[in-house]
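Note that one protein chain of the assembly has been removed; the remaining protein chains are unaltered in position.
As written, the chains take the letters A and B, and residue 1 is the first residue of each chain.
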Amino acid sequence: MNGVDIAWLLVWGTLVGVDLASFPQVMIARPLVAGTVAGWIVGDPAGGLAVGAVLEMFALEVMPVGATRYPDYGPAAVAGVALIAGTEGLHGVGLGVAVGMLVAFVGDFTIHLMRWFNTEAVRRRVPRLDQGDIAAVVEIQRIGLGQDALRSLGLMAFGLVVAWAARSSPPLGERGAFMLDAVVIGAALASAGSGALRLSGYGRAIRWLGLGLAGGIAVILFR
Amino acid sequence: MTLSLVRLDDRLVHGQVVVGWGRALDVQLVVLVDDRVRASEWEQDLYRMGIPAEVELRFASVPEAIAAAPGWLASPLRTIVVTGDVDTLAQLVEGSDIRRVNIGGIHQQPHRSKRLPYVYLSDDEASRLVSLVARGVDVSAQDVPTARPVPLGEFT
Partner (left out) sequence: MKSGMVRAWLRLFAVQGAWNFERLQGIGAAWASEPLLRDLPGGPEGERYRDAMRRAASFFNAHPYFAGLAVGAIARAEHDGVPASQVERLRSTLPAPLGSVGDRLFWAGVLPTTSGLGLALAATMPWALGPAVFLVLYNAVHFMVRGWALRAGWENGMLVSRALGEPWLQTALRIAVPFSLASVGFALPIMGSWLTDGLTWPARGGVLAVAVLGVALGKWVLPTLSGLRFGLSAAGLALIVGWLWQ
């Protein structure tokens, strides 16, 4: 990974961070997309896909209904991919995902904080808003979008620093790496499973989940 | 009893209620208690559009709700009751045996101050809710089922 790669990762991380909620919500923020493209940028699309897919399962648990808080998995996936880029095969995914989870978690706080700054920007303009002043609306909108771009860039930079630190720290050892992989994959399956159970409830809808599971198992067995 | 949730939320029946709580509780009946909505056909039409086909939506004024509350408490239907303001909620609770109340969201207005990110209350509204607690009612704030319930005492 060279300086140009890092610059592209920062750009991509900013784009996916802003896509999450502010603009335009075309779901490049989803780790499956954000991670795979990051992998393509650093020349390891398969590794990017693996980290992105695991984080995507965590993201499947989140339903952004109303004003609830949510982690920021886009820059998280990019950071996780930057960490594992160039390591062979699926294994090593665990550490990338762990770093991704940390970045996603921090991202939640950065979004919350930014929204308080937005709230302040609104408060200072209430008299103008109450007169129907479009200039005040435009100002707040610019501040909000600008802040989200800065937030995403900052989060992405933080993620790359964490990834770099993890990459330069002493290796985990084979047993530790396998254990981390197993734990992370298990937690990812639990996350997506919990999300699905919450969506289905325990009424009649759960049979659709059963149908899907049966189909998935059939694919594994007969493939 | 299967009165699953009695909620205070100024957006009334929206995504958090229908998707967040509705799916988690596998709800069958939603009752919207609000005098103004009860009197407005087109508003009722809009709220109906937001409800899944398998969930029944009823509208009630405050007196109708007080009269129907014993029925909800005894009914086998898993029910969510939604009120849009503190006064409606307090009247309903004071006139019935409801012992547990969920605050889902009350938003900013000039006379209100911030208590939680999704709860803004005036002092009168806060003390009205405190008076419900004094009657033995469990009042806590929780926007969605996966969030931690915050007891009223922690934010008033």
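One rule holds in what follows: a residue touches a chain if its C-beta (ideal position, glycine included) is under 8 Å from a C-beta of that chain, and two chains touch if they have at least 3 such contacts.
Please read these numbers as outputs of a predicted model, since none were measured by experiment.
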Visible chains in contact with the missing one: A, B
Options B:Leu25, B:Leu73, B:Val133 or B:Ala147, residue touching the unrepresented chain: B:Ala147
Residues belonging to subunit B that touch the chain removed from view: 11-19, 23, 37, 40, 42-43, 45-53, 107-108, 114, 117-118, 145-148
Subunit A, residues in touch with the chain not shown (by the definition above): 21-28, 30, 32-33, 36-37, 39, 45-46, 48-50, 52-54, 56-67, 71, 89-91, 93-94, 97-98, 101-102, 104-105, 115-116, 118-119, 121-123, 129-134, 136-138, 140-141, 143-145, 148, 172-173, 175-197, 199-200, 205-206, 208-217, 219-220, 223
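Simple rule for what comes next: only the chains that are shown with their structure count from here on.
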Subunit A-subunit B separation of Cα centroids, rounded to whole Å: 33
Complex contact set, residues of subunit B against subunit A: 11, 14-16, 19-20, 23-26, 105, 117-118, 143-147
Partner subunit B, residues of subunit A touching it in the complex: 63, 65-68, 112, 198-203
